[in-house]
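With one protein chain withheld, the remaining protein chains of the complex are depicted in position.
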Amino acid sequence: MRKYSPILLLFILILFPIAVRDHYHQHLMILVLMWVVIGSGWNVIAGYTGQVSFGDAAFFGTGAYTAGLFVTKLGISAWWGMLFGGIAAMAIAFPFGWICFRLRGAYFALATLALNEVMRHIATIWESLTDGMVGILVMQTFVSKVPYYYIALGLAVISVIGVQIIMGSKWGYYFVSIREDQDAAESLGINTHYYKMLSLNVAAFLTGMAGALFMNYMGFIDPEVVFSLHDISIMAILVGIVGGVGTLYGPVVGAFVMVAVHEFFRTGFFGFFKGIAALTGSDMITVFAKYVMQAHVLGFGILVVLVILLLPNGIVGDWNLIVKKIFPVKTREVTS
Amino acid sequence: MEVFLQTLVSGILKGGLYGLIGMGMSLIMGVMGIINLAHGALMMVGMYITFACFTYAGIDPYLTIFISMPSLFLLGMLIQKYTLNPLMEVESILPENQVLMTVGIAMVLTEVARFVFSSDYKSVRTSYSGDTFFIGDISFSVALVAAFFIALAFTLCMFWFLLKTDLGRSIRATAQDKDAALLMGVNSKRITILTFGLGSALVAAAGTILMPVYYLFPDIGGPFTRKAFVITILGGLGSTVGAIFGGLTLGLAEAFGATYIGMAYDDMIGLLIFILVLLFIPGGFKRLLKV
Partner (left out) sequence: MKRLAVVACVFSALMFLGFTAVGPVLADKIKVGIVLPLTGKLAKFGEIENKSFLMAVDEINAAGGVNGKQIDLIIEDTTGKPDVGRSAIEKLISQDKVIVVGGGYSSSVTWATIAVAQQRKMPFLVNTGSADRITEQGWKYIFRLNPPVSEYPKAFGSFLEDVAKDVKTVAILHENSLFGQSGSKKFVKKCKKMGLEVLIKEGYEAGAIDFKPLLVKVKAKNPDLVYMISYIMDASLLMRQSKELNFNPKLFVGGAAGFTLPEFHKNAGSASDYVFSATLWTPSVPYPGARQYYDKFVAKYNTPTEYHGAEAYAGMYVIADALKRAKTLTPEGVKEALAATDMMTAFGPVKFISYGKKTQQNRLPTFLVQWINGKLETVWPKDVSTRKYVYPVPNWNQR
């Protein structure tokens, strides 16, 4: 069962746009797939290698701007950005990692946070290149959402399989050994600086591609949107930890949960409360529904606090714990 | 010359305030080794307390220090006791879970503030908010000068507290070596709770004295969190005097940057100094000054 579930999942995802014609749900799924890519990237550097990054938006934004600038400055298709966006993000990651990987743990996290902000300022101030806060505007290639969906799906599959291959190789073992004990890894002769760099560049490449996808799909970016600490960097972390750090399918689950929860709160449980209010005509429920809808970020915050407290390794990482809590009887059967 | 002097004065006055903002973060980072990304949000809570006391009870903003500080002290202790300390016992892959937790706490605090006070800009305007005096051609804002001296007074108090009291010594001991402190009979859990409370109270004080010249909305915390960690790294972890030096350095760098380079580069200058210090003077001023 376990062995075939990824294939089953992929099968469902391939059939999804054929089964669900509704643009709204297709759009949400595209966002989920985009977050799978970003979350996988974050997971490589933070989850597997243990170097928590608070600056994913720096790579995401670089990818998005690369795609955008291809159109505005070079006049070629923004789709080239899918490849070059990743490479440009690596071009940022390389010198940054070179300099900052001598920092450890929390200090490295702070440095990534600083990188995030510096990149945002550069994109804002360098008006002659980026047009500053005016942003970059690109015409969408397709009217239908289906092509975007499959491109996003392709990207998500590439990133999950890519991460799987990397983590199954020698690199993967080195990454994990750095996370577990950097000094021990060093003393065993692993060039930790080199492997941390590799890990960061893989993460940057994936995140940069996701950024380019965002540019192509949304058609508009400005520094506040793509270099946002809150909406990109922190969100990437949330996708990672809610799903499960250091697990292959953690980002997949995390992306789905985060987008769903966000939409769930934003629409007031998909109009559930509004519906009840309209049925019963109660003003109190209307007011309550309004509060629920306004509280989606609060809901996020509480979710984060609860997940860290109760499921420190995320949904996938603590899956056995969840199963045990919900089905105490069944697990006893299994264990006995 | 006037330009230079005015910039210098601005930088120093702002720097004193920054020092107070950074001090709390510095203590917390020194003792617990975690980055408190909820620092700005705690400051925001302190500012809202000042705002509420001033608007609804008519209390002078400077007097509300006596309300905002104890409240935040309590809030800080609760946060440490019920959200951060339990994490020490949980098995998890990432040691940075506590940092991520502070992100969650910051989100909750910000959104609760939005719930209660809405996203509107709030401000406290007293009769002396806009008062200035001149020395030569250089203008001094009364409120900022007051803020500077209050910040300085707090630094001296903290310095004395950490140096001379038993509790202060325990905090310093925990900051230097947690295990050794534990062996010497320091209850490190209690110390972390007290430290987080103290750090929160200090940043609340900073928020309160900033209120008469500044303004307030729920998202205000972010930039101040950033400034606070820059100051902490500049000054060195757990050092009060270092925090003041870090604050002054950042204040002056921003002021001179704004005058001689461009105000748009304000934040970037701070962040670049931060990265440079991280790389080249890892201990911050504390290491250079040995205090």
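Structure notes:
All chains are identified by letter, namely A and B, in their written order; residue positions are counted from 1 within each chain.
The working rule: a contact is a pair of C-beta atoms (placed from the backbone, for glycine too) under 8 Å apart; a residue touches a chain by one contact, two chains touch by 3 or more.
If you're wondering where the values come from, they're calculated on a predicted model, not measured in any experiment.
Annotation for subunit A: contacts to the undisplayed chain at residues 22-25, 27-28, 31, 121, 124-125, 127, 132-135, 137, 140, 143, 214, 218-222, 224-225, 231, 262-263, 266-267, 269-276, 278-279, 293-294, 296-297, 326-327, 330. Considering the complete assembly, subunit B touches the hidden chain via residues 2-3, 6-7, 10-11, 13-14, 17, 114, 118-121, 123, 125, 129-130, 132, 139, 141, 144, 210, 213-215, 217, 219-220, 223, 254-256, 258-259, 262-264, 266-267.
The working rule: only the chains that are shown with their structure count from here on.
With centres set at the average Cα position, the gap from subunit A to subunit B is 31 Å. Across the complex, subunit A meets subunit B through its residues 46-47, 50, 52, 99-100, 102-103, 105-107, 109-111, 113-114, 117-118, 121-122, 124-125, 179, 229-230, 234, 237, 241, 245-246, 291, 294-295, 297-298, 300-305, 308-309, 312-313, 317. For subunit B in complex with subunit A, the touching residues are 29, 33-35, 83, 86-87, 90-97, 99-101, 103-108, 110-112, 114-115, 222, 226, 229, 233, 264-265, 267-268, 271-272, 274-275, 278-279.
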